[in-house]
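Shown here: the complex without one of its protein chains, the others still in place.
Chains here go by letter, A and B, matching the order in which they are written, and residues are numbered from 1 within each.
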Amino acid sequence: MTISTGPPITAKTPAAEAPPKGNRLWAWLIFLMGALYFMLPLAATFYWSLRAEKGRFGFEAYRRLFADANFMPAFSESIVNAIAAIFLSLLIIVPTAYWVRLRMPRLRPVVEFITLLPFVIPAVVLVFGIIRLYSRPPLLLTATYDSSRVLLVCVYAALSFPYMFRSVDNGLRAIDVRALTEAAQSLGANWITILREVIFPNLRVATLSGALLTFAIVLGELTIALYMAQKTLGPYMANLTRSKVYEPSAMAIVAFAITWVAMGMIAYISRERKQP
Amino acid sequence: MSGGFLSLEGVRKEFGGFVAVDRFNLEVAQGEFVSFLGPSGCGKTTTLRIVAGFEQPTSGAIRLAGKDVTSTKPNERNIGMVFQSYALFPNMTVGRNVGFGLKVRRTPKDEIEARVHEMLDLIQMRHLEKRYPYQLSGGQQQRVALARALAIHPQVLLLDEPLSALDAKIRVQLRAEIRAIQRKLGITAIYVTHDQEEALSISDRIVVMYEGRIEQVGSPFEIYNFPTTAFVASFVGTLNTTAAEVVDQATHLLQIDGVQLQAAEGLDDRQKGDKVTIAIRPERLNFVSQERKANILDCTVENITFLGSVVRVQVSVGSNRFYMDTFNNPFLELPKIGDKDQVTCSREAVLVLRQ
Partner (left out) sequence: MSKSSLYPDSRFADPAEGGAKRSPQLHIGNWLGVLPFFVFSGLFLIAPTLILAYRSFEGLNGGQTLDNYRLLTSPAVINSYGMSIRISLTTAILGGLFGFLIAWAVSLGGLPRPFRTTSTTFSGVASNFAGVPLAAAFVFTLGRVGVVTALFEVFGVNLYKSGFSLYSFTGLTLVYLFFQIPLMVLVMLPALDGLKRDWLEAAENLGATPGQYWRHVALPVLMPSILGTMILLFGNSFGAHATAYALTGGLFPLATLLIGQQISGDVLHNPGLGYAVAMGMVIIMAFSILIYSILQRRSERWLG
């Protein structure tokens, strides 16, 4: 079984003996304490979300949440943003990763460094710079809601670079891109054909993993959307916490469920891979 | 009570339903160099790890210098082990790696230093004392691993395919070094390998294993020249094997494809009409034009391969294919492919195998 976010676990010879009993006891203790810490907030939230109707357990909070006039628009807006960002990111990262690996390996450190910039520049600082840079001519992009939205999607794509690049790069390494390319060339294919027929199809797992991660991140993103006055899920949720009592708990559970599904899918598609 | 310095008695190891080692009995004399030889999965490494203490046998016992150590913990057995992957501690220099076992025993610092230098001199790497493992080549790392295992004055030295990860030339050089060091120190050693040439060249005795069981134990000369089972015969060296039928048990006469063949022995418990497997080493066949021996067979030359010091001729004898090895000789006159010729071998060359 392999996990998506880390390198695959290599098979080992069958463990000779299990760790000594004393160790195992400590391991259980540590795990249970950890489970307690992580489960409590989720359990408490779930409990709250069922208590919207006085005196009984029900899904009233969820009903109200989905019925809220502002919820679906915000939710769908976030989803569209996420999908757009994913496509944009793939369109830029896959050819770049491919190119760097095949044609310009010396550029690799530079490219890797740039993809790590989102870790160096916190979101709040980035949005600060984005607003200052694009709120004045000649780069006036914050004038209208829609142009701001395009800007937002572009920023999200840039923020997904670390995950996308690492995912795609690992995928390229695993399929020996050079050999595949040379085989395709000897058979007469040109660049576009190679990318479309050979590279992209073989990167399905890698790109899906990167895409799912990006999806999870974009969906609930708050900081940038907030300061760019966008009506996405993040600011909606923040608003909800201030105005309503029970709906936020339902929303938190829904957010958690969606993230869990996304991560689970990543784990699943990575697991499915059969090593030759 | 055992007679050997190290003895394995009735060792058996099961993993779930799978039997990895079965009925393993061996006595190793002090100072002896024994190899466990066999294909992957034959149980040789498992047996070694049982001796080291990393696996517990399902049944059976290990005795060292008379003492039963079957249930002793691996860190209390004072047995040195060299791993296939070297297993050098990456965070320590060569010197500190070699001295680790002594440090753990709380040996005084100056004694550790003296012993480390002694070991490094033994492997001729004194000048690399301050280097880290990642700065060394594979061969150097393995020498350090050897020195580290020997530093603790072990009673037995275990080596688990130590040379598999190295280049061919280094392997040949290093195995000779290992053997020389072992002889010099007079230490008992068990060496696991799947390379039969390796085992043949450096062992006092070889234990050939297959599917968890001992097939044959003997000196390299015995194993090669007098294999007792079909597996040993085919695993060690190249071998021509074929089915034959007993014609006359008393005179050890056999026939293959209607052609008669004379063996020297091995048919004692057979009867006329029995089917047996016979084997002939390639180097014991030659063309009739070179020397005439007891058995003569008609053949057709199929292929000639030049292997360096040996020339291997592939011939078909009836429906069988045999290989024939002769020493290379620039003035050798070899037949052409498709030629019809005759091969010959002595009676003793025909080995009758136990199934």
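Miscellaneous remarks
The criterion applied here is as follows: contacts are C-beta pairs under 8 Å (C-beta built on N, C-alpha and C of every residue); 3 or more make two chains touch, one makes a residue touch a chain.
Because the structure is predicted, anything quoted here is derived from the model rather than measured.
Only one of A:Leu65, A:Ile86 or A:Val100 touches the absent chain when the whole complex is considered: A:Val100.
Contact with the chain that does not appear here is found for just one residue of A:Leu65, A:Ala82, A:Val127 or A:Ile199, A:Val127.
Think of the hidden chain as still there; on subunit B it touches residues 52-54, 73-76, 78-81, 83, 85-92, 100-101, 103-105, 134, 145, 148-149, 152.
Where subunit A meets the missing chain, the touching residues are 1, 3-7, 9-10, 12, 18-20, 23-24, 26-28, 30-31, 34, 37-38, 40-45, 47-48, 91-93, 95-96, 99-100, 102-107, 111, 114, 116-133, 154-155, 157-158, 161, 181-182, 185-186, 213, 216-217, 220-223, 226-227, 234, 237-238, 241-242, 248-249, 251-252, 255-256, 259-260, 263-264, 266-267.
As a convention for this text, only the chains that are shown with their structure count from here on.
Annotation: 55 Å between the Cα-based centres of subunit A and subunit B.
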